[in-house]
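Quick one: the structure is below, questions incoming.
Missing here: one protein chain of the complex. Every other protein chain is in place.
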Amino acid sequence: MRFIRTVWAIVVKDVAAEFHTREMISAMLVFSVLALLIFSFALDLRGAVAQAAAPGVLWATVAFAGTLGLSRSLTREQQTGCIDGLLLAPVDRSAIFLGKALGNLAFMAVVEVVLLPLFSALFDVPLLRPGVLLVTALGTVGYAAVGTLLATIAVNTRAREVMLPILLLPLAIPSLIAAVQATGGLVEGGTLAEVGGWIRLLVVYDLVIVAVSVLTFGYLVEE
Amino acid sequence: MIQVHDLTKSFGPHVALAGVDLSVETGEFVALVGPNGAGKTTLLRVLATLIRPTSGSVRIAGLDPVKEGEGVRRRIGFLSHRTLLYEDLTAEQNLWFYAKMYDLADSSARVADLLERVGLTSRRHDLVRTFSRGMQQRLAVARAVLHRAQLLLLDEPYTGLDPLATQTLTNLLTELAEEGCTILLTTHDLNRDLKVGRRVVVLARGRVVHDVPRAEVDLAAFPEQYMQLVR
Partner (left out) sequence: MNKNRELFGLLLIILSTVAVLAALGMVFLYAPRETTMGDVQRIFYFHVASAWVGFFAFFVTFLSGIGYLARAERRWDILALSSVEVGLAFITMTVITGSLWARPVWGTYWTWEPRLTISAVQLLIYVAYGMLRSALENPEKKARLSAVYGIVAFVTVPLSWFAIRWWRTIHPDILTGGGGMAFTPRMGYTLLVSLAAFTLLYVTILRQRIRLERSADALARLRAHLETNYIGGSHV
């Protein structure tokens, strides 16, 4: 129970801090819309082409916007040495990890809540269905987990935030492929059963990633 | 309270601590002095459970920081020249957060009381990023003592403080020392900081080279003596 209270306290702290400035969320949202525009122009997305490209463009946008938020979240801990503050407290290191990861998940979810309707309208694809929402949730969970772990690594480097996309994107490939394929399949009228293979892959990915992250996070933060 | 025996810490080929022996009784107020690179920060961070020793033994209140980390962390407070405060939260929110991290029972009362003691009650709803350095350090002290730590570890806490903040900090430390708190403070400013401590330990090149009660230190002659010791 103490564990859950700690995790929740960290999530609340991150949300409260973001609420005061709203810098990160607005940056993520504005970036997403800009990315959407760029993709539309660059790939000349209209009509049927747009519908086919929608899942891919959606997930590419989420991935890149995600790296913005992830970097910011961990840099915030770095600035005034706050990560030490967390480590000095008599709490489980995995609680710290889960708290940060859930906070990042929440921020990405907020961005997706805005993006999904926007994409649905612009690309004329039915994204607001339970199947697609499930896939989006599963994909985001894995991404937030591995992203939090790697952002913790990245903020320790000279290159800081720049390092994160390089570290993160190759590792997010299974999740990205699965999410795009599953979303595409569902949008074209497929049932959940038909994209079951992809969903299973997402679940396996999420479980493995969360397990490995929880196990190794302690080693990242203790010298 | 603190028992350190033959403590070493290496970061790759660089040896930060080369065999430190130190014993601090409950209620003592120790000033740890030494030049940059002597290992003061490393030693403090080992005691604060932030760094693992390479070899040697460390006991805080009888507990091993590596194996019984949670128990040790509950009993210690840490303050450095970095504030460990969240700039995007208010003063109150910062303290409430840490109160939850330390699982305090009477958090609201305790937070209000400490804000009073460091003179920040009027600014409790303001974001920390709007505070001056002195105010931030005062809040940081409140954070460090929030959970009624038995041992207070301070790493060059006076860095960048104006005279008012310096005095507030000194007063607070004196109060805490009188209440029985054990205090270990690192510094490389001999003039100001030797006046607060009751015992002076000199650290150089990763080792303790001098350890005397404050009363035995001749303030006039000490700077010269210090130069000799650390060269």
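Every chain is named by a letter (A and B) in the order it is written, and numbering of its residues begins at 1.
Note that a residue touches a chain if its C-beta (ideal position, glycine included) is under 8 Å from a C-beta of that chain, and two chains touch if they have at least 3 such contacts.
What you see is a predicted model; the values in this text were computed from it and never measured.
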* Looking at A:A60, A:A106 or A:L220, which makes contact with the chain not pictured? -> A:L220
* Consider the whole complex, including the chain that is not shown, and state which of A:L87, A:L115, A:A178 or A:I199 touches that chain. => A:A178
* To do: Determine and list the subunit B residues touching the chain excluded from the picture.
  => 11-15, 205, 231
* Using the touch rule from the top, list residues of subunit A that touch the missing partner. => 146, 149-150, 153, 156-159, 163, 166-167, 170-171, 173-174, 177-178, 181, 197-198, 201, 204-205, 208-209, 212-213, 216, 219-220, 223
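In the analysis below, only the chains that are shown with their structure count from here on.
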* To do: Averaging only over C-alpha atoms, locate the centres of subunit A and subunit B and give their separation in whole Å.
  => 38
* Spell out the residues on subunit B that touch subunit A in their complex, using ranges where they run on. => 45, 48-52, 69-71, 73-74, 76, 78, 80, 82-89, 93, 97-98, 100-103, 127, 143
* Asked: Which of the residues in subunit A end up touching subunit B in this complex?
  -> 2, 5-6, 9, 13, 16-18, 20-21, 76, 79-82, 84-91, 222-223
